[in-house]
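Note that one protein chain of the assembly has been removed; the remaining protein chains are unaltered in position.
Naming follows writing order (A and B), and every chain is counted from residue 1.
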Amino acid sequence: MHKHRTNFQFSICNFLAVLLLCCSASAAADEKMTAIKGGDLYTITSGIIKNGTILIKDGKISGIGQNIDVPKNAEVIDAKGKVVMPGLVAATTWLQGLRSSREISKIADSLDPFDFEVSLALASGVTTAFVTATSSPYRRVQSSGENPIGGTNAVIKMTYGDLDNMLVKEPVAENVSISNQQWLRKTNFLLSLRKAKDYLQKLAEYQKAKDKDKKLEEPKKPAELDPYIRLLGRQLPARVQAATADDILAALEIVDEFGIRIILEGGIEAWIVAQEIARRDVPLVITPRDKQEPRKDISGPSGSTMENAAILKKAGVRFAIVPQGPYFGIGGMAGRDLMVLPMEAAFAVSGGLDEQTALEAITLTAAEILGVADRVGSLQVGKDADIIILDGHPFHYRSFVELTLINGKMLYDKKQSTYFSHITHDN
Amino acid sequence: MKSTILTVSVVLVVLAVGSLSAQDNPAARKLAIKAGKIVTMTPGAEFATGKNVINDGVILVSGGKIEAIGPASSITIPQGYSLIDASDRWATPGIVEAHTHVGTEGGFNDMVTPINPELRIDDCVNPEDVGIKAAVTGGVTTIHTMPGSGTNLAGFTVIIKLDTSCPEKMILREIGAMKIAQAYNPEREGGDLGRTRMGMSWSLRQMLKQAKAYAKAWQEYEQGQRKEKPEYKPELENMRKAFSGEIPTIVHTYEGWGVMQTMRMFNDENQLKVIATHTEGGGYMVGKEAAKRDGVSINVGPFLWEPFFWNAEQDNRFHCVAAEFYKAGVKNLSINTDSVGFGEQEELAFNAAMSARLGLDDQVALKAITINPARAIAIADRVGSLEVGKDADIVIKKGSLLDPTTPVDLVLINGKIVYQRKGSALVVKQAAERSREKG
Partner (left out) sequence: MGEEITAIKADRIDTVTSGLIENGVIVIRGGKISAIGTDVKIPSTANIIDARDKTIFPGLVNPCSVVGLSGSPGGEPASNPHYRVADELYPFQDAYRRILQAGFTTLALTPGGNGIAGQGAIVRPIGQTPEGMLITESGLLMIRFEANEKAKKVITDAFESAKKDSASTDPKVKPLVRALQGEIPTLVRCGWPGAALHLLPLLKPYEKMKWVLVAGPENYRIAEKLAKSKIPVIIPAQIDFEQFTRNRINVPKILAEAGVKIACVPIMDNAEGHEDFLRQMAELVKYGLDKETAKKSMTIHPAQMLALDYRLGSLEVGKDANLLILSADPFEVGTKIHQVMLEGKIVYQGP
């Protein structure tokens, strides 16, 4: 520490003092860096960097490449022979226990970072997930009666024990439940959209004319139209479930008429109308293994196909992949839930999808659909250090996540956890 | 000119008809498959020694059976054989499912009385069942389809092959196994008598005692050891097959004490070949006891790992049921899907992959869906491995059956192509074409 000198030297020394303080301050703030070395880095955006290094500073990726300098005091994680990937992103979940109470109007106020599903997510490499206030879209549908829109949703990170860093964004979409079968709800949805459009039009006219005609009254905003106004303003997309080709086309008609953004969930028959979907640039959340018998009352193609994803890709449609059970099961069924999210993408590959797009569907594209791709979904400098290290290719049925980091902090170590530490594949 | 055209067309028609009839007649169906890797699943031969794996091999199929199998260098493909060139793919035996409910119509739980020895599900086989068509796309060629577990003795099962082109010939064995259920499900509403496990066990023992005596009496009579002809009881006839060893008994059972009870009642007391199926909830805790008994086989699924709230060890770990049994020494180990309806049966190989993921040896996992279930349901003389004389039930796929990133490309049942994936780029060169090429 510098003592005060006499006045005429004061300013110089002050400057020097400040300079030194700044240096020492920044040195102190120079949080210890972490380096992950020697693994094959599946960056998602820039291919695979073999035997690469990632630098992590202050919870973000600060460097990535094959020959980058690692600071001397950095904590080094040896990833030799391993696969290093961004943490997986689940674009839909029915996570039941992440909420600490019954009635949820704001997910941020109810998150439970100690829920066991959080620790299962870490063990499965899923670091970011979309959650809603009710546990499943079916319950959403049942509880809303004739109201087609409502309930909150959020994107969260699986920061076990840490509430402060759990919420990424709330809300990220409008939950909408309409389909050609639920005609009353759909009717209400369209009516409300039209009402909102009318209102906005009248409002625009008023804004234009009000300076000239002071006597004009501002049009009153009809009640309960806020979510529709948001939709028309394209602030948030509507998440709409549509499995059959006709439901999908009906949803696309709404896009055409109102210009709103939508995300289609389900999309079992999307392959039949892939071009139509591509034209509106509507993204999907699909489950390759969803099965539906071809319908006997339809003259054209119908039903499910494992080639859904490949056909969509060919048409230029973006999609995220989720499993049949978008939760972390403890009931004994293996292979159909988020515990093995990459397996669902692997099935898409068996249907002809290229590996790169399949990987994107559980990382970057999912993040884009959720509106959080600025922070997660790929290994790039500046993004959050949400990183998983696996002992094999993610699409190999034997590959396990060995380490999971979120915001640069190691939250899961397979060897230390009870879940899978006894499974070593030494045979 | 006209007559030449006529002759040529007649010849062509004759050839065409000739080749068609040759194709339709199984006795004449001759086919050769070149495969980059053949995994035979021969019982007793282990992968490690290479005895189960043939690299760059050839399989000859004739009359619906495997005629020859070996390295390409040792087998000349004769004339008159069509050729499938799968040199960039693997050939494995068709997958055998030992526990499913797919392929029948009209319900599979008749729950008026708890013991129903006279019921048989082969009367209800439905070849149109959409689950069957889907199953073949996953490489499943033979299924053991059963009545449900609503009662203690549900009846008798059926074993069918999934070649629906000839429904009359689908049934491999009409009376597959005796179906028993001993825990949970039958406690629902299966009749008045024996709602508790005590009552159930008593009812089963009474039935077994009666059937055992009946079977013994008839066996003695037929072997000339007994003069008096025993009374003919049609409702006990199928149970005779179980006691004669012709068919196994498959028992839906759970937990350690449950699996132990199953083994004791069926194997120890009645010398029946028994398949203990499901077995979650701690069944593997008596794995060593199962390993000791040659007449006991274990069929795991659909829950492949012990649920956290039902795990006998309660240690917050994923315990792979099949791997635990294998560790305890059980060799007669198979995996099921316990499918109903549509969308599950075709994923039997994936179930095996998931068991492998959770700790089961890869080769054991593959055997658990081919030769082991075939042995468990006593059809190993026909299916389950690629060996000379066995049915030509063959699956062609890029890579292992366990690999989820590649689809099944081609399935043969009894030497006939029952499924060929669109886009598989597998060409079947007809014999005529081949001989034209050569000549």
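Everything that follows uses one rule, which is that contacts are C-beta pairs under 8 Å (C-beta built on N, C-alpha and C of every residue); 3 or more make two chains touch, one makes a residue touch a chain.
In this text the structure is predicted, and so the values were computed from the model without any measurement.
Looking at B:Phe308, B:Phe342 or B:Tyr419, the residue that reaches the missing chain in the full complex is B:Phe308.
When the omitted chain is restored, the residue from A:Val76, A:Leu163, A:Leu191 or A:Leu216 that touches it is A:Leu163.
Checked against the hidden chain, the listed residues A:Lys106, A:Arg194 or A:Arg234 yield one contact partner: A:Lys106. By the touch rule set out above, chain B reaches the unshown chain at residues 308-309, 311, 314-316. Residues of chain A in touch with the missing chain: 99-106, 109-116, 161, 163, 330, 418.
As a working rule, only the chains that are shown with their structure count from here on.
Taken in their complex, chain B has these residues touching chain A: 130, 134, 280, 302-310, 315-318, 320, 342-343, 347, 350-351, 353-359, 361-362, 402-407, 423.
Chain A meets chain B in the complex at residues 289, 291, 293, 306, 330-335, 340, 343, 346-347, 349-352, 355, 395-398, 418-420, 422-423, 425, 427.
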